[in-house]
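Complex shown without one protein chain; remaining protein chains in place.
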Amino acid sequence: MVLAVMDLSVGRGLVEVLRGVSFRLAPGAALVLRGPNGAGKTTLLRTLAGLTPPFAGRVEAEPDSVAYAGHADGIKAQLTVAENLDFWAAVFGRDEVGAAMDAFDLRGLADRRAGELSAGQKRRLSLARLLVAGRPVWCLDEPTVSLDAENVARFAAAVTAHLAAGGAAVMATHIELGIGSAETLDVARFAAPPPSAGDPGADPFGGDAPL
Amino acid sequence: MIALILRDLRLAFRAGGGFGLALAFFLIVVVLVPFGVGPETGRLSGIAPGILWLGALLACLLSLDRVFQLDWEDGSLELLATSALPLETLAFAKAIAHWLTTGLPLVVAAPLLGVMLNLPGPAYPWLAASLAVGTPGLSAIGTFGAALTVGIKRGGLLLSLLVLPLYVPSLIFGAMTATRAAEALDPLPPLALLAGLSLAAAAAMPFAAAGALRVNLR
Partner (left out) sequence: MSSLWEYANPRKFMATSGALLPWVSGLAVLCLVGGLFWGFFLTPDDFRQGSTVKIIYLHVPAAIMAINVWLMMLVASLIWLIRRHHVSALAAKAAAPVGAVFTAIALFTGAVWGQPMWGTWWEWDPRLTSFLILFLFYLGYIAMWEAVENPDAAADLTTVLCLVGSVFAVISRYALLFWNQGLHQGASLSMDAEQNVADVFWYPLVTCIAGFFLLFLALVLYRTRTEIRARRLRALLAQERTA
């Protein structure tokens, strides 16, 4: 088990968004999060990545096992593609960036400044960082934004290879990636009910009882 | 941590990185002072240590909003927060990078600008020493201020309001070191206090900064 989520409640700011989320991911498993905009996919992923503290419940994973990729690419425009990847390799204590470049066809762009890349190329660079990080659990928020069909296939291949190597992935995405083993979780099922007094993590100033 | 410092240095030196802006600001402040107080060399040499320290402090302040803001905007900060690098280390590395790109050039430039303000001879080494010892503290304290305001749009003014009162002790001890040297008094006590302050700030402020970053990243 690389990631276990137990009775998790997550929220943005003071507002609880999802409640009672539970799932377990074995090595090689992938989970695709679905749900309308604002349903809480991003909040759930940020909580899994340890950025947002949960309202209640637990996320169990090995320390430093989660790699997160959000909406922002996290790319420095003044650095070249290779320099960007080298930096992340150093931060994650690894030295191998060649395979990551190959997986997302970045060799030809290695010496280009990242600021000159197109949106899709930037996204590929940001996805290549996942391979560089070398972490077993991927938490990806809309990873295929701005990718064309060819590069969506590249991404799907990278995920498949990651799963085959014993990794796991949780992804919020609206397109069909064609990853056979992927299961789907509709987060709308876990939409938090309107707050009532006594909820763990509920706004202590809310509820029905008057002040 | 080394990689982060190197990256920040590289970014500072690349186009648009802002290296040298603080230095130019320092120069302008020092050049403007005689226009304000008059050209008499006697008066200028009396206030030179204070002006140089104040100029260095303001130049340092000016560059603080870049410390975390750029990484915040492009998403690097949350990625760094999910990496194995503790936020405390991150804040410490950021303070070091800020000092290398801002504080260190100020230390080098200050004696040259001292000539323009007719700083008395014996004060030069002590001015440089006080800035060399004091500016790391300014960077450490400033990094904390930058961490507090990272999530706030147009937080630059708030950052100044928060950080400037925290700079008071450093300014007092630093300027006093140079002033006492200029007046042929023993400059060592304020320098020692300044060193203590900088060391304490370098040791403690990364923890406060990391706490603030954690809140802002939620």
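Per-chain numbering from 1; labels A and B assigned in written order.
By our rule, a contact is a pair of C-beta atoms (placed from the backbone, for glycine too) under 8 Å apart; a residue touches a chain by one contact, two chains touch by 3 or more.
Computed from a predicted model, the values in this text were never measured in an experiment.
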item: Where the missing chain makes contact, among the chains that are shown; value: A, B
item: Per the touch definition above, residue among A:Asp64, A:Asp105 or A:Asp203 touching the missing chain; value: A:Asp203
item: Interface with the undisplayed chain - residues on chain B; value: 144, 148-149, 151-152, 155, 158, 161-162, 164-166, 168-169, 172-173, 176, 190, 193, 197, 205, 208, 211-212, 215-216, 218
item: For chain A, the residues touching the chain missing from this view; value: 13-15, 194-195, 203-207, 209, 211
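Assume only the chains that are shown with their structure count from here on.
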item: Averaged-CA centre spacing for the pair chain B and chain A, given as whole angstrom; value: 37
item: Contact set on chain A toward chain B in their complex; value: 49-53, 64, 66-79, 83, 87-88, 90-93, 129, 133
item: Complex contacts: residues of chain B adjacent to chain A; value: 2-4, 7, 10-11, 14-17, 73-76, 78-85, 217-218
